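Here the complex is missing one protein chain, while the rest keep their positions.
Let's turn to chain A:
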Amino acid sequence: MDKRGLGGLDRRRLLLGGAVLGGGALIAGCTSNQSDASTSDVNAAGKAGTDNDKPGKPVSIGFSAPAADHGWMAAITKNAMAQAKQYSDVHFEAVEGTNDVNAQISQVQTLIGKKVDALVILPFDGKALTAVAQQAMDAGIPVINVDRVFDTPLAYRSWVGGDNFGMGLNAGLYIGRTLKAKGVSAPVIGEIAGIDNLELTRQRSAGFRRGLAKYGFHVGIRQAANFTADSGQQVMSNVLQARSHLDAVWNHDDDQGIGVEAAIKQANRSEFFMVGGAGSKHAMQEIKADNSVLKATVVYPSNMSASAVRLARLVAQHKGMSDLVGQDLPSSLTLFSATVTKENVDQYLPGAFS
């Protein structure tokens, strides 16, 4: 095959052969992405140690989420499906993910029409999907609302989701603690936010400020990127230019973090440490390897959808959460944003999204 680094004599033939081979390879299978089998992180099923996991009344669960157009959202759908597969008593009806609220509304209506026993909905826009979720509840179908919350509690039986404020808070606390331990008195702290007009970005930033404030620190430079690697690279290369010295940086999202880190490497900067957000597999592997500025990341759990499927199954089978005292499912569950560092990364790596 076309190996690199052959002698000069064969160059022309190599180029030609390489082109032909390359062309063939393009058609044949350059779209293949199989390396190692992707691990799903819903194996914790057997942990609870109660009989809730034993097959019960067969139930059908409908699932609707936005288009899986970025790592975290893709993991949401995958984890929900993987979880449903583990139960022989669950008939799982997932509709194609969409970022068009209109399409998602009709999809949920279709699921209501199918008379599923429970619905798991991660709305593209909580406000826009509130009415149709309430229709489902009115029709007697319990709705498990994932992450983006509906406008009224009338629209869902239970809500399970992440803690954006807590995510920023924990990032701020980690950075504050680490800088205090280093004895830095007036640190320059950078923040690379996600899309700025999203409520979740505002909450994350508010939490971050609160966390830093505990140590008397504040954000020195804050710029927003777009949750994409190219925007992260672009913004960070300019931020590095704006501050010739930084002590710490929090980047809201590990997907855009790939670009942020690339910018840092390209600028040959290493005087500061960085904390990521969301908890991608790539970021955790870097934290584990400990050979870049990335020293920690705050998790926004992508396995919440698996929990949601479990809740939907329980509510459809009229069971409660066995680890809690009481008959009924809680109406809301806020998931903790754990800080993953080199010390505990092994614990979180299996649950990371790629």
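What to note about this one:
Here is the rule we go by: a residue touches a chain if its C-beta (ideal position, glycine included) is under 8 Å from a C-beta of that chain, and two chains touch if they have at least 3 such contacts; residues count from 1.
Following the convention adopted for this analysis, contacts and distances are computed from a predicted model.
Per the UniProt record, the chain missing from the shown structure is "ABC transporter permease", taken from the list "Cytochrome-c peroxidase", "Acetolactate synthase", "Glutamyl-tRNA reductase" or "ABC transporter permease". Residue in contact with the omitted chain (choice from A:57, A:182 or A:265): A:265. For the options A:109, A:152 or A:238, the residue in contact with the chain missing from this view is A:238. Which of A:230, A:271, A:290 or A:323 touches the hidden chain is settled by the complete complex: it is A:230. Touching the chain that is not shown, out of A:31, A:185 or A:327: A:31 (per the contact rule at the top). Touching the chain that is not shown, out of A:91, A:222 or A:319: A:222 (per the contact rule at the top). Chain A meets the missing chain through residues 1-2, 4, 18-19, 22-23, 25-26, 29-35, 68-71, 73-74, 196-197, 221-224, 226-235, 237-239, 241-242, 244, 255, 258-259, 261-263, 265-266, 280, 282, 354.
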